[in-house]
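Below is one structure, written out as structure tokens; the observations come after it.
The complex appears here minus one protein chain, its other protein chains still in place.
Labels A and B are assigned to the chains in the order they are written; within every chain, residues are numbered from 1.
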Amino acid sequence: MIAVKYEQVSKQFHKNVKPSVDGVSAQIGEGEFVTILGSSGCGKTTLLKMTNRLLDPSEGRIILFGEDISTVDPVTVRRRMGYVIQQIGLLPHMTVEENITVMPKLMKQDIVQVRMRARELLSMTELDPDTYAGRYPSELSGGQQQRVGLARALMPDPKILLLDEPFGAVDAITRINLQNELLRIHRETQKTFLLVTHDINEAMKLGQRVMIMNEGKLLQFDTPRNIIRHPADPFVEALMRSASEQHSFWKEVLDD
Amino acid sequence: MLLECLNYLQSNGADIAVRVLEHMKISLTALLAAVLIGVAGGYAASVSNKGEKWIMNLFQVLRVIPSLAILVLLIPVMGVGMKPAVTALAILAIPPVLTNTCVGFLEVPPFMLESAKGIGMKEWELLVHVRFPLALPMILTGIRSALVEVIASATLAAKIGAGGLGEIIFTGLGLNRTDLLLIGGFLVGVLSLAGVGIFSMICRILMPYKYRRRL
Partner (left out) sequence: MIDFLLSHPEKIITPLLEHVSLTAVTLVISVLMASVLTILGTAVPVLGKILTAVFSVVYSIPSLALFALLIPITGLGRTSAVIVLCAYNQYLLLGNFLTGLTEVDPGVREAAKGIGMTVMQELFVVQVPLAKKALFAGIRLAVVSTIGIGTIAAAINAGGLGTLLFDGLRTMNMAKILWGSLLSAVLAVSVNSLLKWAEKGVFR
């Protein structure tokens, strides 16, 4: 099944300014891990925010699991998905458990079940429930907070998870660990992941397919291998070259 | 001197107790009114695009006017006694609550709202679970200022016939009696410190997360 279908999606914030997203068309299959790569201002975050209706497209349609999301109430759309952002956004006045369970509680789901599931998810994100469930976000490190953010996003058992530069605010070592965690969770849950990043290594490592965007346009959407071998555009080519230069340095040093 | 104070306390114990209760009653009534009006007004100011500027300016000016002046200005309008006193105290207490509430709501970080919206909160749920809790520290700071203001002005309110502990101090000034000055001053001091202390405890209960640090 097709998880997400973008049909000529555009977003223009002001009349006389260039569109932030310009005619993007793409299809993402169920269970795929897709990363969206581009530099600041290329429109990747705007595209992501249109997918959960935090923004609405000026033109075009977004079809989610067969449904045109413009026909569905935004709140309902969002409650079916997971959403993780760079600044994490855990509510400081709630404990870890309360943060994870805030939405199911608001939707009046069975408390016992909800609590059990929260504990499961904490374990899944490698945080011992007994230690962390009662802690406040201020007592956790950045990496730990983002794991909680992930657990919170997985609570509604969503078919699709949206992640907006989720590891931008953590240090490089923690980032690698969290990336590997994410890959593991993807393997275990088989959900569709859509991750936005400006880090080319992250995009290539995590994405089964990568969407490369620049100035609002989708330049190439293919597997990392194909993009490296057959860049569709001078910009993409320059991007791949810059990354490979870094890698050849590492290779050289490590091979010595 | 100490002996004279103790004598006074012994013989006028009941009267003093009445004054303490009067003082607390005036203060708490005014504070309650100020909190209700101030929080509601502050929230309204924060969501209104045009209103916010002039409301904030108005109340900031109000904060500058000496409290005694406001207390006394109400006399031609409302006469003397408890009612004008409580009204004046409320007028004095609303500005800090209102301005702090407004700023508190305006300073809620946008990414918090984005994250909560993204996981599916409705507007009303955003207000209750995100906006209000994140504005609360600022609101409570405003209420604390209002509390100090109210207890202080309640002391002055004795001059406009509202009773309270100020009576003891003013009587002491008028009759040149040091023991009354000491007792009045001491009791007011204790009452204010107790009030602020209790308020701090309430804050700790309402916001436990503010007092936990990284382990």
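The criterion applied here is as follows: contacts are C-beta pairs under 8 Å (C-beta built on N, C-alpha and C of every residue); 3 or more make two chains touch, one makes a residue touch a chain.
Just so you know, these numbers come straight off a predicted model, no measurement behind them.
**Student:** May I ask you to name the displayed chains that the omitted chain touches in the full complex?
**Tutor:** Missing chain, whole complex, touching shown chains: B.
**Student:** Of the residues B:6, B:65, B:128 or B:201, I need the one that contacts the missing chain.
**Tutor:** B:65
**Student:** Specify the residue from the set B:39, B:151 or B:203 that touches the hidden chain.
**Tutor:** Spelled out, the listed residue whose C-beta touches the missing chain is B:151.
**Student:** On subunit B, what residues meet the omitted chain?
**Tutor:** 1, 61, 64-70, 72-73, 75-76, 148, 151-153, 155-156, 159-160, 166, 169-170, 172-173, 178, 181-182, 184-186, 188-189, 192-193, 195-196
Quick note on the criterion: only the chains that are shown with their structure count from here on.
**Student:** Suppose each chain is reduced to the average of its Cα coordinates; what separation in Å results between subunit A and subunit B?
**Tutor:** 47
**Student:** Note which residues of subunit A are touching subunit B in the complex, please.
**Tutor:** For this pair, the touching residues of subunit A are 52, 54, 75-76, 78-79, 82-83, 85, 87-94, 102-103, 106, 135-141, 152-153, 156, 162.
**Student:** For a test of understanding, state which residues of subunit B touch subunit A in their complex under the given definition.
**Tutor:** So the residues of subunit B touching subunit A come out as 109, 111-112, 114-122, 125, 129-130, 133-134, 136, 207-209, 212-215.
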